[in-house]
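Omission of a single protein chain aside, the complex is shown with its protein chains in their original locations.
Letters are used for the chains, namely A and B, taken in the order the chains are written, and counting of residues starts over at 1 for each.
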Amino acid sequence: MEAVRTQPHTTKSRFLFSTSTFQTLVWGLVLLAAFVISPWIQQGINPYWFTIIIYCGINIILAVSLNLVNGFTGQFSIGHAGFMAVGAYVAAVVTMALGANPAWNEFVASSGIPANAVLPIGLCLGGVAAAGAGYMVGMPSLRLRGDYLAIVTLGFGEIIRVVMMNTEAVGGASGLNNIPFLSDFGWVYSSVVLTVFCVWRMVHSSHGRTLLAVREDEIAGEAMGVNTTQAKVRAFAMGAFFAGIAGGLYAHQLQILTPQTFDFNRSFEIVIMVVLGGMGSISGSVVAAILLTVLREALRVIQTWYEIDIRMVIYSLVLIILMLTRPNGLFGSREIIDFFPASLRRKLAGRAEARGGVKQ
Amino acid sequence: MDQFLQHVINALSLGSIYALIALGYTMVFGVLQLINFAHGEIYMLGAFTGMYTIRWLRLEEHPGIGSLIIALIAAMAASATAGFVIERLAYRPLRKSPRINLLITAVGVSLFLQYTGQLIFGSDPQFFPTGILELEGYNWSYGDLVIEPMQIVALVLALILMVVLQYIIFRTRLGRAMRAVSFNHDLASLMGIPTNQIISATFMLGSALAGAAGVLVGLIYPKIDPLMGTMPGLKAFVAAVLGGIGNVTGAVLGAFTLGLAEEFLVGYWVPTYRDALAFGILILILLFKPSGLLGVHRAEKV
Partner (left out) sequence: MNMRLVTRVTLGFAVVVPLAVGPTVEAQSADDFIKIGEVGSTTGSEATFGVATHQGVDLAIKEINATGGIQGKKLKVILLDDQGKPEEAATATTRLITQDKVTAIIGEVASSRSLAMAPIAQQNKIPMISPSSTNPKVTEIGDYIFRVCFIDPFQGFVMARFAAENLKIKRVAILRDVKNDYSVGLAKYFTETFKKLGGDIVLDQSYSAGDIDFKSQLTAIRATKPEAIFVPGYYTEVGLIARQARSLGIKVPMLGGDGWDSPKLLQIGGKAMEGAYFSNHYSAEDKSPHVQAFIDRYRKAYKDTPSGLAAMGFDATMVLADAMKRAKSLATSDIRAALAVTKDYQGVTGRISIDQQRNAVKPAVVLKVVNGSFSYESTIRPG
């Protein structure tokens, strides 16, 4: 892997609050745009494509948040679906409980807030629950060398499934159904923007440099006074939080949740998105998530011709070959912005040189 | 009382299955410090090779120990080859890469084998021809207590293999080389140890053990399918960590502990949490004694 980027330390590197006015404006506008074009998208686009667009968004959130753990911190989590499940179930239970609660409905009617305002409440609680679960899982395994995390996260996914299966309140094996359909374009893509923004800020703050230190050389980082366990756990919990959000959006898109949905294969799909896009590249994850979501549908057509499932065979083979020949994935740890001409780049990012650094 | 003893017998038989898989796991980990996710799939390959050997050679028509040995040898040879090929093609080129790349490849190999297995063998479970040993009806019973001959075979075999491996590791040149490679890869090669060959040999040995386990499990639980390796593989890993990973005696001890824990959880308490138990144990052991029951704490290398 490439050398640690030399990140010029600026005084304005506090997480979330320190971005330039120009950037804040751009992010804010993008966030707003998601809501503004939402009704147009919903009306104007064929429902089949609309569904794919929604799944693209959900997968982007999953891939970018996993990238924080697998890419930037260099840990290997293969239980992202488990956190997604926690978020999905909590969010669905919250919106269904509030939807059935007369006091809440009265409050909505009287205060004039939109009826689907219940979704962000569910999403936030789901995200927090997932982050809590992430903390619990991360604490014991992240103290040790990275390999254990892989198997513990895998096991955690299994535990979550078993717990859901045995909890009658969330439907047990038959799952939750009749979840309201609330995941419209606006909510999904504003969550996407928020995720990308937060991960971006996280990575380009001093916390982010801590994470890179963990990835490149844990022992050297420790020697430099970095609390590596704390840094890892923090990244892990944050990744889990956004996985939980994605889970909540997923629940309110599909309208049914079963424990079997969140199996190891789903975690694996997210891992391959991160690896394909490039571990350590946010825009790479975005592109790979879109690519694989669309590819899944494209391969469905091939599948109806051959009537054999070759998707997972292809995915796993791609993963092995990528690791052997191009472990950096499509983008390595560069961002899509790095591919633009320098003049355009400066204009776009304002502080392009702040994230520049040594290329391979 | 009979019921309690029966549970103990069941647990020992279950534990010996885990032990057979965990032995190979722990060997590979000991030398490469790699969680070989594909180990469970090699065990699956062993079971299928055994089944096809029995079918093609019509071994069922000549039941007996001889037929069993032929099936075992075929399965072990196929698994060892698979292990060798996987190590050579997928793991060796990555020896100098970051650990995470190696782990990702291991997961990729595991899934590749699972899904190619589904394409080749079909996803419907197959029947493992138990007819090669005429043991049905030879159960030994005392009151309500029942012991099957295959349970004894598995238990004895697990213990014998443990002793043999212990001997190989601590009393032979190969074993000494393995320990040297495990202790410090670069230093070992400076001392003139052919590290790549040693690692290949370890992989083949561990995979052959998995193949043998596949055939034995097929005989005891005659239902095999391409996904059969996943859960036992993970549980065997937990057993290996529980006993102290890289430690052969520890793997067997961990496997029996896990077998007992599962058996009593299911028999006396909440059967539905069985699959969660193994991972719960894993999290607890990592929290309180990461080196495992018999492991020694080893400082990480700078």
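One rule holds for everything that comes next: contacts are C-beta pairs under 8 Å (C-beta built on N, C-alpha and C of every residue); 3 or more make two chains touch, one makes a residue touch a chain.
Here the structure is a predicted model, which means the values were calculated and not measured.
Asker: Out of A:37, A:194, A:226 or A:291, point to the residue that touches the absent chain in the complete complex.
Answerer: A:291
Asker: Which residue, B:103, B:228, B:258 or B:283, contacts the hidden chain when the whole complex is considered?
Answerer: With B:103, B:228, B:258 or B:283 as choices, the missing chain is touched by B:228.
Asker: Touching the hidden chain in the complete assembly: which of A:46, A:325 or A:343 does that?
Answerer: Going through A:46, A:325 or A:343 one by one, A:46 is the residue touching the chain not shown.
Asker: I need the residue numbers on chain B that touch the omitted chain, in ascending order.
Answerer: Within chain B, the residues that touch the unshown chain are 3, 6-7, 10-11, 13-14, 17, 118, 122-125, 127, 130, 136, 139, 141, 144, 146, 148, 217, 221-223, 225, 227-228, 231, 262-264, 266-268, 271-272, 274-275.
Asker: In the full complex, which residues of chain A touch the absent chain?
Answerer: So the residues of chain A touching the missing chain come out as 46-48, 51-52, 55, 162, 165-166, 172-175, 177, 181, 250, 254-256, 258-261, 287, 291, 294-295, 297-298, 300-304, 307-309, 311, 330-331, 334, 336, 338-339.
Just so we're on the same page, only the chains that are shown with their structure count from here on.
Asker: What whole-number Å value describes the gap between the mean CA coordinates of chain A and chain B?
Answerer: Computed value for the inter-centroid distance: 35 Å.
Asker: Considering the complex alone, what residue numbers of chain A touch chain B?
Answerer: Result: residues 1, 70, 74-76, 78, 137, 139-141, 143-148, 150-152, 154-156, 158-159, 162-163, 165-166, 219, 264, 268, 271, 275, 279, 308-310, 312-313, 315-317, 319-320, 323-324, 327 of chain A touch chain B.
Asker: Of all residues in chain B, which touch chain A in the complex?
Answerer: 33-35, 90, 93-94, 97-101, 103-105, 107-109, 111-112, 114-116, 118-119, 230, 234, 237-238, 241, 270, 272-273, 275-276, 278-280, 282-284, 286-287, 290, 300, 302
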